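The next block holds one structure in the form of structure tokens; read it before the comments.
What you see is the complex with one protein chain gone and the rest in place.
All chains are identified by letter, namely A and B, in their written order; residue positions are counted from 1 within each chain.
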Amino acid sequence: MGEVLLKVNNLKKYFSITAGVFQHTVGYVRAVDGVSFEINKGETLGLVGESGCGKTTLGRTIIRLQDRTSGEVYFKDKDVFKLKREELRKLRPKMQIIFQDPYSSLNPRMTVGEIVGEALLEHNMAKRNELQDRVVKALEMCGLSSYHIRRYPHEFSGGQRQRIGIARALILDPDFIVADEPVSALDVSIQAQIVNLLMDLQQSYGFTYLFISHDLSVVKHISHRVGVMYLGSMVEMADKKELYENPLHPYTKALLSAVPIPDPTLKRERIILEGDIPSPANPPSGCKFHTRCPFVMKKCSEEIPEYKDAGSGHFVACHLL
Amino acid sequence: MEAKSIEDVRELATEDIMSPWKLAWRRLKKNKLAMLGLYILAIMVLLSVVGPLVSPYTMEQMDLSNIQSPPSLAHPMGTDEVGRDVMTRLFYAGRISLSVGLFAVVISVVIGSVLGGIAGYYGGFIDSLIMRIVDIFMSFPFLPLLITIAAVMSDWKVPPQYRMFVVMILIGILSWPGLARIVRGQILSLREQEFMQAAEALGIRDRRKIFRHLLPNTYASIIVSATLDLGSAILTESSLSFLGLGVTPPTPSWGQMVQVARDLYTLQMQPWLWIPPGICIFLTVMAINLFGDGLRDALDPRLKR
Partner (left out) sequence: MADDLLAIHDLRTYFYTEDGLVKAVDGVSFKIKKGEVLGVVGESGCGKSITAMSILKLIDPPGKIISGDVIFEGINLIELKEDDIRKIRGASISVIFQEPMTSLNPVFTIGDQIGEAIMLHQDLDKVNARKKAIEMLKTVGIPRADEVVDEYPHELSGGMRQRAMIAMAISCNPKLLIADEPTTALDVTIQAQILELMRNLKNDLGSSVMLITHDLGVVAEMADYVIVMYAGKIVEEAEVVELFKNAKHPYTIGLLQSKPVIMRDEDRLNSIPGQVPNPLHMPSGCYFHPRCSHAMDICRESQPELKEVCEGHKAACWLYEGVI
């Protein structure tokens, strides 16, 4: 590894909160609040965090499904936010996304063949007469069959629909895929199928993934490196092994210890965090985690800790270090 | 992978592809009341279209020797005050009433879905503007306006066959706002659906996004509300004609035929003149409403699950 495919630099995405008849802005939800990281070609970067931490917004902003507030995203050295409309549209096939909800992410009035194949035609990546073969090939890669091509999404189960969503992304031969909670809506026995499929496709095609999930064990399984987000900020990022065996940030430690483990004989030290996740519209001062941190110091509520390398690519933002 | 092959066989066995429309039709067929509505409606349309062709009389053919006769073999529904065959006029009236309703709804659907679609898709100022226009139209005093227009038309001596068109256009123009609201709401919620984001992520051009992704998903609700609107348009036409403000003699419409019942003598002694058109209005509107409700149940339920 080494070649950087995607570089995110101090990215911010605020949503304005409006009120009143004239819809004036009364505040901002800081969904993504100054995040920087890189993704190397062929790797899977896992992104974990609880609801409201901004992981989904981050995933959608870096492929410019929505506008940023500030910061830059470089995809293959191109500043994604400087692209003109048509340039962006032409770049789209290279950056794909797989959605969480296998129900709302497929147009109910289109056949599977049309859903998977339409972008090929839009980008003149296939001729009409070879379209069907390409679609069938993509479906088969994803564990579906050729006769599925003329069917409609409602005839499929959640897991199969997720396979259709993957085929739709895969057929464009993308370099980079954002997988936004792709297995969260699925049953446990189906989750494993989809995780295996994503990993197999990476093996065959060298895809680069940003794998977003709240499920720490799935992220651990699929990722090479893992980042942890809390209230719009990246608090820790490291190689998978390093992060799970040697977490430095108190939040990461608490998160890891909170995951229930399917082994009734195992007795663990558990860190139970006090209180709720604060609202991203009104985040705590200083370190955003200080309101729940068991090791909070005076400095934490005053100063924002710097996000820095604690050695061998293990990034963390905490005053304890 | 034995499991796989078994599943394949089962799926292949049921290889009839269920498009959303087919699925809706299957659901509709199970709804007995809706199908009853559809049948009644079909019969009404059939009678109106074919009736006049097979009837031995014409609409205006008078038989002064045989006026106000009660139902007989020659005139199954009797004759009116100038000896015209009531049944034949009933068929013609059906043509007028149904087509006035239909054209009014077509006008309303065209205006409503275009303006509602524009408001929903572009949002912002355009949306506010269109929705305020909708508000204005919805607060119009409908009946006084029509009475005024009817009076003006009588003054200007507009011929009866043109007045019919004026009625159609008026009902259409005054009933689009409800539909515009529905379409706008649909587009707004569709835009939030992940498949629209997916289309953006795939680099689909705007035109295809609108015509292939957005619009087909609004057809169902447009069809449902247009159907239900058809019922109320027919009812409006009848009320107007009954009041003498809509379709005027000699052109018959159901509402206008019921008008004779305003005369106490006719009401009591010649029920064959007003009961049949009254029943026609009642049956048609009820059939449309039954069918429309069934259509909503068949098309609307989240196809998703």
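Just so it is clear, a contact is a pair of C-beta atoms (placed from the backbone, for glycine too) under 8 Å apart; a residue touches a chain by one contact, two chains touch by 3 or more.
This is a predicted model, so every value here is computed, not measured.
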| item | value |
| --- | --- |
| Touching the absent chain when the full complex is considered, from A:Thr18, A:Ser157 or A:Asn282 | A:Ser157 |
| Contact residue for the chain not shown (choose from A:Asn196, A:Asn246 or A:Ser285) | A:Asn196 |
| Per the touch definition above, residue among A:Lys220, A:His249, A:Lys288 or A:His319 touching the missing chain | A:Lys220 |
| Full-complex contact with the absent chain, from A:Val73, A:Val136, A:Leu256 or A:Cys300 | A:Leu256 |
| Residues in chain A touching the chain absent from view | 50-51, 157, 159-160, 187-193, 195-196, 199, 214, 216-218, 220-221, 244, 254-266, 270, 272-273, 275-277 |
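In the analysis below, only the chains that are shown with their structure count from here on.
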| item | value |
| --- | --- |
| For the chain A and chain B complex, residues of the former touching the latter | 60, 63, 65, 88-93, 95-97, 99-101, 103-111, 118-119, 122-123, 145, 147, 150-152, 154-155, 165, 168, 172 |
| Residues of chain B touching chain A in the complex | 8, 11-12, 15, 17-20, 23, 193-195, 197-205, 208, 212-213, 216-217, 303-305 |
